[in-house]
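The full complex has more chains than appear here; those shown keep their coordinates.
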Amino acid sequence: MIQILDIIGVFVFAISGVLAAINKKLDLFGVFIIAFVTALGGGTLRDVLIGRMPVGWMENLNYVYIIILGCIVAIVFRNYLNKLRVSLFLFDTIGLGVYTLIGIEKGLEYGLHPTVCITLGTITASFGGLIRDILCNEIPLLLRKGTIYATICIIGGILFFVLRFLGLEDSVNELITSLFIIIFRLMAVHFSWSLPVITIKS
Amino acid sequence: MIQILDIIGVFVFAISGVLAAINKKLDLFGVFIIAFVTALGGGTLRDVLIGRMPVGWMENLNYVYIIILGCIVAIVFRNYLNKLRVSLFLFDTIGLGVYTLIGIEKGLEYGLHPTVCITLGTITASFGGLIRDILCNEIPLLLRKGTIYATICIIGGILFFVLRFLGLEDSVNELITSLFIIIFRLMAVHFSWSLPVITIKS
C-alpha cells in the first residue's frame, strides 16, 4: 500500500516539476532534471544528512524510470494538464502524507531522536520543491507566505510521536498520521490557512 | 569555554538569519529555516564533505533548541534589534573566530591535511551565510566585494598551523588563533579592508 502511494507520489511530483520547468522555458534535459529533483531531491538530501549512501534512488532505479515516465506523460499531455489540476493537487497531497512518514521511518531506522525524525519527514516531503525553486532561480515557495505546507508535516510528525508514545503500533500509526496530514492539507487549502509574515517597524 | 562561545555563536547567527528572512518577507517557517541554515549550514556542509554522519546537529539537539530560542527572541524584540547592532556584530565576530577553530579541529580529528583543515574551518564559519543567500535568491555576500570575512578565517587558519608547527599546544593555540581572528575582523570592519575586484578591459 505504502509502496503504491510512494510510486504515485514520485510520479505526481515529477509532473509538477515538468510544469515548473516548461514555465521557465528550460530545454528537455532541464525539464528532466527539474522533474528529478522535485521528486527525489528531498529524499536524496535526507539520505545524505543521515549517511545512507549510495543514496536511495541509486539502489532502486524504479524511481528513476517512474520519473522518466512522468516526464513523457506530462510533456505529451501538457495542454490538458490544466484540466487535471484537481487530481494533480490530490496526488500531491497524498505524496505529502506518504513522504513525511517515509522520512520519519528512515530516522527511526537510524535510531535518531524524534525531533530529528520529524525534521527528516519534513525534508523528504517538502525539500524537493525547495531545490527545484533554487534551480529555477526563485525564492523557494516553501519559505514564502502561502498555504501552509511544511508546517503540516511537522504537526503530523508530532502527532505520530504522541500516538507512538501512547502505545499505538507503528503500522497503524503511519496510516492515521498520513491521513491526518492529507486531510489537514486539504482543509488548509480550502480555508486558505497560512503562517504570518513577520514585519518590522521602520 | 569553547562550548559557551559555540552556543553564543549559534544564537547570534540564528538572529542574523531571522533578520535576513524578515527582510525578504518570508513566513514563520521560512524564518526558522533561514535561521537554521545561517547557524548550522556551514557545519552541516563540513560534516557531509568529511563523511561525519548523521551530521552534527542530529546527535546534539541543543543546537536546534538554541536556534528556536534565537528565533523567538529575534521575533519578539525585532523592533529593538537595531539598537543592539553593535552587540550583535560583536557576537557574530566571536562566532567567526570560534567556528573557524571548530572546523579546523574536526579536520584534525579526521587526519586531514592542513590545507583541508583550513578549508573546513572557513566553511564552518562562513558558508552558513552563503547558503542563506542562495535560499534568499541573492548572489552570496561572501563572494562579493565587502569587508573581508572568509579571508580572515583562512589567514587565521594558516597562523594556527604555523604556531602548531612551532610546537605550541593545541588548546593554547586555539585560544590565540580565535582571538587573532576576532581582532583582525574588528580591525577589518573599522578600517574597511576589502579584497580587490578584478576587472577586465573591454
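By letter and in written order, the chains are A and B; residue numbering begins at 1 in each of them.
The criterion applied here is as follows: a contact is a pair of C-beta atoms (placed from the backbone, for glycine too) under 8 Å apart; a residue touches a chain by one contact, two chains touch by 3 or more.
Predicted model only: the values in this text are computed from it and were never measured.
Undergrad: 2 identical chains shown; how many in the complete assembly?
TA: Total copies of the sequence across the whole complex: 3.
Everything below uses one rule, namely that only the chains that are shown with their structure count from here on.
Undergrad: Would you mind pulling out the distance in Å between where the CA atoms of subunit A average out and where those of subunit B do?
TA: Roughly 30 Å, centre to centre.
Undergrad: Over in the complex, which subunit A residues touch subunit B? Could you list them?
TA: Listed in rising order, the residues are 48-51, 110, 112-113, 115-116, 130, 134, 137-140, 142-146, 148, 150-151, 194-201.
Undergrad: Please name which positions on subunit B make contact with subunit A in the complex.
TA: Answer in residue numbers: 21-31, 33-34, 44, 48, 51, 53-55, 58, 61, 64, 75, 78-79, 134-137.
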